[in-house]
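Of the protein chains in this complex, all but one are displayed in their positions.
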Amino acid sequence: MADNGGAAGNGAAGNRAAGNRAAGNGPTGRAGSALDIRDLAAGYGNVAVLDNVTIAAAAGTITAVLGANGAGKTTLLRTISGSVRARAGQIEIDGMSLVRRAPEEIARAGVAHVPEGQGVITELTVEENLRLGLLLRPRRERAAAIADAYQRFGVLGDRRRQAAGTLSGGERQILVIARALLSAPRVLLLDEPSLGLAPKIVAQVMDLIARLRDESGLTVVLVEQNARSALEIADKGVVLNLGRVVAESDAAELAADVGLRRHYLGF
Amino acid sequence: MQEFIEFTLGGLASGIIYSAIALSLVLIWRGTRVLNYAQGGMAMFTTYVALTVINDTGGNYWLGFLAALAAGFALGAVLERGVVRPTVGKPPLNSVIVTIGILIFIEGLAGIIFYNGQSASFPPAYSIVSLKVGSIALGVSWNDVFTAAAVLAAAVLLAALFRYTTVGLRLRATAFNASVSRLLGVRVGRVLTLGWALAGLIGALAGVLVTPTTFLNPNSMDAIFVLGFTAAVIGGLDSPVGAIVGGLVLGVVLSYVGGYLSADLIELAGLAALVLVLMFRPSGLFAPTAVRRV
Amino acid sequence: MTMLRHVAIAVACGALLLLLSYRLDLYRDLQFAEVAAEVGAVAGLTVLIGISGQISIGHGAFMAIGSYAAALLLLHQHWNIGYVIVASGLVAAAAGGIMGIAAARLRGPYLAGATLMLAVALPSLADKYQSVFGGDQGLSVSITPPAALGATFPLQRWFVWLSCAATLVLLVLLANLVRSRIGRSWRAVRDDEIAASLAGLNVARLQILAFVVSAACAGVSGTLYAMVTTIVTPDAFTLTLSIGLLTAAVLGGLGSLLGAVWGAAILVLAPPFLQDFATSHGFSSAVSSNVPIAAYGVVLIVVMLVFPAGIQGGLRRLLGPAAPVAAAPFSALRRHAPAREEKEEGTV
Partner (left out) sequence: MNRSHRLGFVPLAGLAALALVVAACGSSSGSGKKALTASATGITAKTITIGSHQPLTGIAAPGYDEIAPASNAYFQYVNAHGGVYGRKIKYIYLNDQYNPSITVTVVNQLILKDNVFAIFNGLGTPTHLAVVKTINADHVPDLFVASGCECWNQPKTYPDTFGWQLDYVREGKILGNYVEQHFKGKKIGLFYQNDEFGLDGIKGLKYEIPAKQIVAAEPYNAAASNPSQEVGTAAAKLKAAGAQVVISFSVPAFTALLRLSELGVSYNPQNVVSDVGSDPITLEGLLNSFAKKSGSFGKSLLQGIITDGYLPSLGDTTNSWIKLFTKIHNEYIPKLPLDGNVLYGMAVAYTFVQAMFRAGRNPTRASVLAAVNGLPQAVAVAPFAYSLTDHNGITGAYMAEIKNGVLVPIGPVQVTDDTPTGAITTYSGTQPSAPASGIP
């Protein structure tokens, strides 16, 4: 597993220029794209999970959303991507409202949500999973984009004909991120990308996310239990507790705030 | 030997129809986890449409054939959108009852609007006279050959659609994991409608192909549906290949039982075959076992 | 205590029905008896599906077994009707046990397929063994009111008494069973098989038991039905009957015994009502004979879309939230789609 992850990381590093070009094809490179969340409330049934959440994610930055289990981090992402309906408040990307839209329409508007755990479709092959990411791209760009992805993530190219269910956890994580990137999103929502991965691979994944921001100006919202490694790459940190924003500031500041760390972040 | 050839080929000729019905059931099951009990009724209805077109165009079989396929496609889409979609998120049994309701409604409607519900014959595409090798009659006709070819061609085209086109990729992705597909921008609603439409089309094909041998009336597809359903269960509801194989196996088994034992035993043989398969493979012969987590 | 309460309710109902049977004309009496006869099968099915979480699309088969057992006992052994009802219920229960053993391994549509094929195949036995089962013309079932009631006591009223009495006993037994430890275990299995087995419940045995109970109810119901219609034939137990029972259980409201009464009433009374309606509105014969069919289809669809928990669920909703809704009566059926549920949860 570690070897595979390493190979992926190396492959990606070795093709920095190519990745840059690929991402540059999409709208992600545009300056000024941002995610704006204001006074958001959401929940399930009688349970209110999010209350009065306001977060602004600047274009080309990584925003780490942190907090304990049950703080509402995953619900936040699911509400942005439309899987959970917002009860109040506003979500905008580039000034366009996402509230009350179906998940597929939000995806088409440029929000790629990489869900927690294994978002791969195990019955499909690796290549088919990747092709699903391409559905929103113009037909003429697809061949080049998928070739780029294979160059960047070598391990996927080696296994393109295998059922995605045969991949290891790390490989699956790489696959879902690669697939999300292929759709050339404006905003990437990542839910616990490090969950269940070996520390070495976690580092590689984090590294990959940071490079994507740097290379292509992607806006990333990163939900992580592993607050320490998230804050290492994030530009900004938001701490949720019981569905409310209890802190929001520069990532380095947050990491330095010992009280906050001890209270909410556990490191 | 002559009898054996006749029973075998005759069984395959019947079986391929069960395969077609089974295939249409599998298409819907994989896409929406709904068992469409109205599939036979829909096929009966579209066959009436074909008959009306044939009679109105002075006997043009192929126009009727195409009309049935088009009607099946449209009917599948309309039913999914109109009455099946609202059962999503409700208890699964509700969708079962809704499809049974569709079946009962369609049968009543056909009795009201088509030929006063009277039995009618439906023409075959080609001659039904047995083919011969030398002096041995094979027990299958050009029409049986056409029937088998049409079902297999439809199956191959479907497989190609699923395997090689982006529409097919959307269909499969939705069938396997609708919520992930949604996050990737797949308009799942439209894809499900398309799945029902394709199933309606395959069902319509089965109706047009089988009705020359059963005659057409509002209940004429009931028994065929039961056997098609049985074939799908035997093959495994998630497996299109299983549907085809299940239909052929069932057709041949029933033909042997009817031929060598007694016609009275055909239904019991169907039950026995089903129970036997399910005893050893509770999810059918071709149940996917590999990648599913439990 | 519950037992006493149920018996008291049943006795009160019985007294009411007894009075009613005198108020109705003979035709209504007969319809009444037919409804009462069908209630048992629908109630058994509603317990099987709604409480134990297994499906049967071929429950008519168990009615057939009960009816034929009763007809044969009456013809050859000349037993008292009371013993016949019990005995035929036991025969059907045994058949249910066999089906249950197979069913315990099967899930969702595979179980539906097996029960469906059972309903299709079973009547063909009557053709195969004509000397025993009388082939297409079946066996006649004739019982007479006891002499003590007087020579002029109408047969139809006797049918009402017998079917109501037998059905009330069945309902009391079922009501106690679903509130007993066994009923609670069934619900546990229905809601989560794995959790139930981890909690030490024998899932397979409970599922088989549910089939046994439900088949016994269908067997008793089949006996009453044969008695009311005075004949047992294979044509009476077509797939249409089985599907009718299923729709009645779901229309009434799964898991609810009162719902089973509504469902059975609709099943028996709707067709003649609709046919009369169509005929009296001057439709031609082809149309008026098909209008009831089409209308029943529409009713099924509309009820499922408007009252997804059936009539009893709808009544509860209308009469206020006080009564607890039968704990998610369908959740068990989720396992119809195990793969999908898994995956959806996987993406949460």
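Letters are used for the chains, namely A, B and C, taken in the order the chains are written, and counting of residues starts over at 1 for each.
What we mean here is this: a contact is a pair of C-beta atoms (placed from the backbone, for glycine too) under 8 Å apart; a residue touches a chain by one contact, two chains touch by 3 or more.
It should be emphasised that the depicted structure is a prediction, and the values quoted were computed from it without experimental measurement.
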Contacts of the hidden chain among displayed chains: B, C
Touch with the omitted chain, as defined above, among B:Gly41, B:Gly101, B:Gly139 or B:Gly207: B:Gly139
Candidate in contact with the missing chain, chosen from B:Pro123, B:Gly168 or B:Gly189: B:Pro123
Those residues of chain B which, in the complete complex, touch the missing chain: 2-3, 6-7, 10-11, 14, 59, 111, 116-130, 132, 137, 139-141, 143, 212-215, 217-219, 223-224, 226-227, 251, 254-255, 258-259, 263-264, 266-267, 270
Touching residues on chain C - with respect to the absent chain: 25-27, 30, 34, 120, 123-124, 127, 135-138, 140, 142, 156, 225, 228-231, 233-236, 238, 272, 275, 285-286, 289-290, 293
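One rule holds in what follows: only the chains that are shown with their structure count from here on.
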Chain centroid nearest the full-protein CA centroid: B
Chain centre separation in whole Å, for chain B relative to chain A (CA means): 43
Length of the line joining the C-alpha centres of chain A and chain C, rounded to whole Å: 53
Residue numbers of chain C (touch at least two other chains): 346-347
Per-residue multi-chain contacts in chain A, two or more chains: 115, 119
In the complex, chain B residues that touch chain C: 29, 33, 35, 83, 86-87, 90-94, 96-98, 100-109, 111-112, 116-118, 176-180, 183, 218, 222, 226, 229-230, 232-233, 237-238, 262, 264-268, 270-271, 274-275, 278-279, 282-284, 292-294
Footprint of chain A on chain B - complex, ascending: 166, 169-170, 172-173, 176-177, 179-188, 288, 290-292
Residue numbers on chain C that touch chain B, as the complex places them: 49, 55, 102, 105-110, 112-114, 116-118, 120-121, 124-125, 127-128, 239, 243, 246-247, 250-251, 254, 284, 286-287, 289-301, 304-305, 308, 329-331, 333-334, 336-340, 342-344, 346-347
